[in-house]
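Removed from the display is one protein chain of the complex; every other protein chain stays in position.
And now, chain A:
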């Protein structure tokens, strides 16, 4: 609704000074003056996102650059024609609408959409999700590598600082490639804090992106602390408890046994962490998390089961089988990942209760609603409102051929509604009258 009110395009000629706060807009009619006033009001609401005005001249490009540099806000501009290209390119985010006026705007833009009203989805749904996903993926990458590396770091204290590796070379190399790679990809693809329809119903959720709530230094510090804690747990618990005999025949573990056990606990903890940090867990999450852990075990079975004449000297032949032949292994495997994740679990429980994010409240408000995905989908599929459907049906009549007005935003009647909201008298344009007439319940012959 908010964006619908802004979906108006008319000629507005800006006259920009060098100081962007003092841009004076010369409106062609009181109608547009109302528009511009309201746009400025909305600009305050989205205080770091401002819509540029549309113009037939290139000066919109200059306006955008002025706003971008001077006011230091993130600018988004949207347009559909060749005249909008400069503006699209000048803004941080340029959106082109593919339509009547050709593809020049689309080719110059960062995003291309088909209709102006898709802007709500682009911004409030996909833009927001994208921000959330990127934050989570980046944080997770740092976290998992930090945890992994820190276990090795703690080990160096006990090797006389000689630089002995804790893990086998191949385990180390494939950690990021096979054993922890897929779950985070799935997280980045499917993570949603609230559904699409709720995102549009609560556009204020967009503020979390504006305020950079998910990627502040505080968030980074929390993840880093969690990584340090988990690495300490994985390392210390295993090395302390593996001293002495570890099975009933009194045998002792060597370096590679201990390190493989730590690695196994680490892979499990780091992968299950994905499930803790996901707001929406699809079956692909389960498949990739379980699959990664399984991939690690299968790899260990194969790698530890074969010896060749070209093996390096510090090989881990048979280590995983030796490990799995002890009860100690299974006890440790249950304890260490659970303790590692306990810290994060407590933190999330406390944070959600006492310092909830907005999206968490929204999740709770709508927790009992079933997954309205079908409804979301229908909303987009059936994008013609009854008036528009009628309008379209009428437009199929032969006489509607020249409905083209040269403007991309075919939203008849809105500017008058808009102006009337502000109490400004807006004289009606001929083409608007025609269009509005065609949208009334009884089809009327449009005047042209």
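The definition used in the following text is that a residue touches a chain if its C-beta (ideal position, glycine included) is under 8 Å from a C-beta of that chain, and two chains touch if they have at least 3 such contacts; residues count from 1.
Quick note on the criterion: contacts and distances are computed from a predicted model.
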item: Chain excluded from display, named as in UniProt, from "Proteasome assembly chaperone 1", "Fanconi anemia group C protein homolog", "Trafficking protein particle complex subunit BET3" or "ALA-interacting subunit"; value: "ALA-interacting subunit"
item: Selected from A:237, A:263 or A:296 as touching the chain missing from the view; value: A:237
item: Sole contact to the chain not displayed, among A:66, A:113 or A:289; value: A:113
item: Contact partner of the left-out chain, one of A:144, A:192 or A:273; value: A:192
item: Where the unshown chain meets chain A, residue by residue; value: 98-100, 106, 111-115, 118, 121-122, 125-126, 158-160, 162-165, 189-190, 192, 204, 207-208, 211, 213, 237, 239-255, 257-259, 279-284, 307, 309, 311-315, 317-318, 321-322, 326-328, 331-332, 334-335, 338-339, 342, 345-346, 348-349, 352-354, 356-358, 360-367, 371, 373, 376-377, 380-384, 389, 392, 395, 400-401, 403-404, 410
